[in-house]
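Here's a structure for you.
The other protein chains are all here in position, but one chain of the complex has been omitted.
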Amino acid sequence: MSTLDLTRCTAVQLAELLGTRTVSAREVAQAHLDRIAAVDGDIHAFLHVDAAGALAAADAVDADRAADRPLGPLAGVPLALKDVLTMRDVPTTCGSRILEGWRPPYDATVTRRLREAGIVILGKTNMDEFAMGSSTEHSAYGPTRNPWALDRIPGGSGGGSAAALAAFEAPLAIGTDTGGSIRQPAAVTGTVGVKPTYGAVSRYGLVALASSLDQAGPCARTVLDTAMLHQVIAGHDPMDSTSLTDPVPDVVAAAKSGDISGVRIGLVRELGGEGYQAGVQERFAEAVAVLERLGADVVEVSCPSFEHALAAYYLILPSEASSNLAKFDGIRYGLRVGDDGRRSVEEVMSLTREAGFGAEVKRRIMLGTYALSSGYYDAYYGSAQKVRTLIQRDFTAAFAQADVLISPTAPTTAFRLGEKLDDPLAMYLNDVATIPVNLAGNAAMSLPIGLAAEDGLPVGLQVIAPAMADDRLYRVGAALEQALYDRWGGLLIEEVPAR
Amino acid sequence: MPETAGAITREQVAHLGRLARLSLTEDELDRYSAQLADIVAAVARVTEVATPDVPATSHPMPLQNVFRDDVPRPCLSQEQALAGAPDAEDGRFRVPRILDEE
Partner (left out) sequence: MSQATMELMDFDEAMARFDPVLGLEVHVELSTATKMFCGCPTTFGAEPNTQVCPVCLGLPGALPALNRMGVESAMRIGLALHCEVAEWCRFARKNYFYPDMPKNFQTSQYDEPICSDGWIDVDYDTPEGRRTFRVGIERAHMEEDTGKNVHLGGATGRIHGADYSLVDYNRAGIPLIEIVTKPIEGAGRYAPEVARAYVSALRDLLRALEVSDVRMEQGSLRCDVNVSLRPSADAPFGTRSETKNVNSLRSVERSVRYEIGRQAALLAGGGRVVQETRHWHEDTGLTTSGRSKEEAEDYRYFPEPDLVPIAPSREWVEALRATLPENPAARRNRLAAAWGIGELEMSTVVNAGALDLVEATIAAGADQAAARKWWTGELARVARERGVELRDLAITPAQVAEVEALVQAGTVNDKLARQVIEGVLAGEGGPGEVVAARGLAVVSDDGPLLAAIDDALAAQPDVAEKIRGGKVQAAGAIVGAVMKATRGQADAARVRELIFQRLGVEA
């Protein structure tokens, strides 16, 4: 097997090699650990590499296989876990100083499901602090760099997970998406990411940013790999009261089908045009033509309330976040600052939070505290929740005309590190196309559709499906991926600069 | 719409900082009053479209009546509970002196 680079394989290919006992899970894990050791100094996708844990998990899979015990389809395939999900006894920081050194005493439900499936968790990936950001520059542990161009952002907040995929450090990754944190990183790194329907994947053990928006989801380099991972992590969890009891749609079958003849695809008028980079628009137009050629009916739909989505989002998110992040106070875990034996607990809490949180987190806590405070609640939080209703109505109307909706995932390709760091509003605008989905709770995917002519950087296309119809994402995504693969003679991700 | 939208005073920011338990620096008081004002101005438009006839949506999925049976589950051990504590004593979390009773 010496000629085969295991890190270039897809998850499905690795599963095949493992299933036929061509390679062992330990060899696969070791190859990825070696790759991380070689390239992560440049990329900084990982905050913590759990080499010992990964090899132990791989050995357990090998032992099970040797004993002919039943194994899941992805058993032995490595994965990168976003550092916002708890993993027992492994550091979980959420990219924040305030949690430095904390080792959770419990597994998130997603983590547990991954372990039960025999998936080998390589480590925890970098992210914007508490998932607040679109560039991973707000990590307290330094930024992650985009494998396509090291001076560019890998997207955010899940830039670490997306970069790990694009740098071939892992074939699978888990992200979380509150306003686009799976999809936008996927778009700017040329990878695939899915935000499942709200409630499809348990949030238990996902350190909350905005509870009513957060959703964990699968990330990979192909649509089918993403579907396989989706199947593992989705499903009802009694530990999460907002978890859906509906059966998980057969996303793997959908990803294998790829037949979209007669599928009605809605182009969202409000998500495109002005404000979208020329290269993004070009690639998107081409992709639409491909979809039409594949037999889809493309129609234009209008969602007029989407223009208020960003505003509603930047009221709901900080409000919920200000409350969710109150627990970080230096009493039960994490950082404590200023405890000199004289200061009061109130002073120590305030000094701890002041020192432990970064600027963006504090900014949003302040904004949320303001929006919820007495006299402002109705105008801000209350109004934002009404806008949410309007956006849901827009989606309902659009899905009466179309089976799925599409748009560019992000208005631009990866911007330069530092470019928007001092302009929060410009940073927030990056999520304009992804946010409506989180507000309404439905499902969406981003997949690569080529490189922008002006900068040679990846462009992503977003597919949006109604709630609980996540399988439609995979059907359309797989069809488009296959057509582009045929055109390019391979996956776009294979174009990523070698290192 | 609240009359103060679009203008957030330094005093307001200081008050918010106290509510949020952030010991803000002088510099931050200045910076956040400007930035919050900008952001609030940008988002305040939601108040215009949120007419009284529109119901609020707080949960994206319309679930209700989700309950758990009253059956005990295993707890953490005291050691696990205190493992992450910055300071502990006698099986309890040790905290700086509390000035005000709740």
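The first chain written gets the first letter, and so on, giving A and B; residue counts start at 1 in each chain.
Keep this in mind: a contact is a pair of C-beta atoms (placed from the backbone, for glycine too) under 8 Å apart; a residue touches a chain by one contact, two chains touch by 3 or more.
On a predicted model such as this, the values are computed, not experimentally measured, just so you know.
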item: Contact residue for the chain not shown (choose from A:A31, A:A57, A:L206 or A:L351); value: A:L206
item: Sole residue of A:T242, A:Q277, A:S305 or A:Q392 that reaches the chain not shown, by the stated touch rule; value: A:T242
item: Identified contact with the non-displayed chain, of A:L55, A:V345, A:A469 or A:A483; value: A:V345
item: Contact footprint on chain A, counting only the chain that is left out; value: 85-86, 92, 94, 99, 102, 104-106, 108, 203-208, 210-212, 238-242, 319-320, 322-323, 326-329, 331-333, 341, 345-346, 349, 369, 372-374, 377, 381
item: Residues of chain B (touch criterion as defined above) contacting the omitted chain; value: 19, 21, 58-59, 63-78, 81-82, 89-98, 100-102
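Here, only the chains that are shown with their structure count from here on.
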item: Rounded Å distance between chain A and chain B, as computed from the means of their C-alpha atoms; value: 24
item: In the complex with chain B, residue positions of chain A that touch it; value: 102-103, 105-106, 197-199, 212-213, 238, 241-242, 244, 305, 308, 310-312, 314-315, 322, 326, 329-336, 339, 341, 343-351, 353-354, 357, 362-363, 365-367, 369-370, 373, 375-376, 379-380, 382-390, 392, 424-425, 439-441, 467
item: Contact footprint of chain A on chain B as seen in their complex; value: 1-2, 5, 8, 12-13, 16-25, 28, 32, 35-36, 38-40, 42-47, 49-51, 54-61, 63, 66, 68, 76, 80-81, 83-87, 93, 95-100
